[in-house]
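A single protein chain has been omitted; all remaining protein chains appear in their positions.
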Amino acid sequence: MTDSGTTAFLPALGRALPAIGEGLLVTLEATALGAALALLVAFALGLAARSRSRTVRGAVRVTVEFLRGTSLYVQLFWLFFALPMLGFRLEPMACGVLALGLNYGAYGAEVVRGAVAAVPAAQTEAAVALGMGPGLRLRRIVLPQAYVLMLPPFKNLLVQLLKSTPLLSLVTVADLTFRIDQLRSATGGTAAAYLLLLLVYFGVAVLLGAAMNALERRAKARLGVTGGSA
Amino acid sequence: MWDMDAARDALPVVLSGFGVTLLATVLGFAVAVVAGLAVALLLRSGRRWIALPVGGLAAFVRSTPVMVQLFAAWVLVPGLDPLTLGVLVLGLHYATYLSEVYRAGIDAVPKGQWEACTALSLPRRRTWRAVVLPQAVRKVLPALGNYAVSMFKETPFLSVITVNEMVHEASAFGSTRFAYLESFTLAAAVFLLASWPTSLLVRRLEARLAH
């Protein structure tokens, strides 16, 4: 980081602001779409993991371990570089969203499974005694209570997912990291560019965390005092 | 389509990279275990002028992408070889997670243990070393194991600062031979084969310690 690089940085930053803003939007888009897909995968796998059928449970176990065990980095590169060799070419952004959604969905599945299992069995029994069928019990009694338990781990996963999005710049997605890297090579203000990049990610992470905390407070308020009755 | 010859050639390349991946994981996690404990103890020091900046810095490192941290360290700390630098950055990043794990473990040691130490007039250092930490670490071993597996799967990030770990090697092989399918599939398989048994081991440890 030379002086000339630093002095040239600020004016260049001003000129690059619109591009950086676009990059930020792309990062937010990837985070939102990735999280939405992850949520879908998490509920599908997490609920199937409580199936009565051993075959279903086994299939879920293998899927989850496969998605978690093969490394997000490798999954993304596989989708981007290897999949086209099998004749399927996905847009870079689609590769990114798919990899993020599947990988974090597998982690989320454990969260969903654990939270549902943590709702006391007595709650299900009370619902049975009221004549409620399995679907109704899950929807009206178990999931609303499990939801509160899911929020803190989901917050962690969401921030982790956001922190994984710079990966997308490696497969030509023009996200925040990609844009600021362009600014860096144009100005030579290397350290300043990366510091700025870290600060923006930090800001977004703090905002996401605060939003999730607000959701958690609201959910807890609906449950009355923390913990709830037996 | 799958090319068996390319796969056969890719295997030794990928496996040589796996050695570097393993080395980076072991060294990086060693850094994380020690630095994480240091952070946890500093946060517990009871001195605001230490706890506040350390806590703030840890939160910042924890909330920002390790990949960008690697880029930043690459330009800010010249003169270190890529592997050393990568191990330090990855290790410090995970230290911020582990400090939270240690904190939870320390909080989980019953108050009565501290009171017993006071009643025995044990010095503070001895209380930590002989009573609190052994119990806390035992409680957090499974969590540490999970983070080790998780770090292992994040070592490919080191390739952005030219460390020749497994995915870097797979990528290089893929581009020269135009055999990405074979090289990345092998890399994925190696990750799966290494991390699945480790996860199972951690889960068994968890079940054992639960009693």
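So that you can tell them apart, the chains are marked A and B in the order they are listed, and the count of residues begins at 1 in each.
Assume a residue touches a chain if its C-beta (ideal position, glycine included) is under 8 Å from a C-beta of that chain, and two chains touch if they have at least 3 such contacts.
Please note the rule applied: contacts and distances are computed from a predicted model.
Engineer: Identify the UniProt protein name of the omitted chain, choosing among "Cysteine desulfurase", "Thioredoxin domain-containing protein", "L-cystine ABC transporter ATP-binding protein YecC" or "Tryptophan synthase beta chain".
Structural biologist: According to UniProt, the chain not displayed is called "L-cystine ABC transporter ATP-binding protein YecC".
Engineer: Need the list of shown chains touched by the one chain that isn't shown.
Structural biologist: The omitted chain makes contact with A across the full complex.
Engineer: Looking at the whole complex, which of A:Pro84, A:Gly114 or A:Pro144 touches the chain that is not displayed?
Structural biologist: With A:Pro84, A:Gly114 or A:Pro144 as choices, the missing chain is touched by A:Pro144.
Engineer: May I ask which residue of A:Leu40, A:Val128 or A:Leu199 touches the chain that does not appear here?
Structural biologist: Result: among the candidates, A:Val128 touches the missing chain.
Engineer: Considering the whole complex, not just the chains shown, which residues of subunit A touch the missing one?
Structural biologist: Looking at subunit A, the ones touching the missing chain are residues 122-123, 125-126, 128-134, 136, 140-141, 144-145, 222-225, 228-230.
FYI, only the chains that are shown with their structure count from here on.
Engineer: Could you please specify the touching residues of subunit B with respect to subunit A in the complex?
Structural biologist: Contacts found on subunit B: 1, 60, 63-69, 71-72, 75-76, 153-154, 156-157, 160, 167, 170-171, 174, 180-181, 184-185, 187-189, 191-192, 195-196, 199.
Engineer: Which residues, counting only subunit A, touch subunit B once they are in their complex?
Structural biologist: 1, 65-66, 68-75, 77-78, 81-82, 85-86, 159, 162-167, 170, 177, 181, 190-191, 194-195, 197-198, 201-202, 205-206, 209
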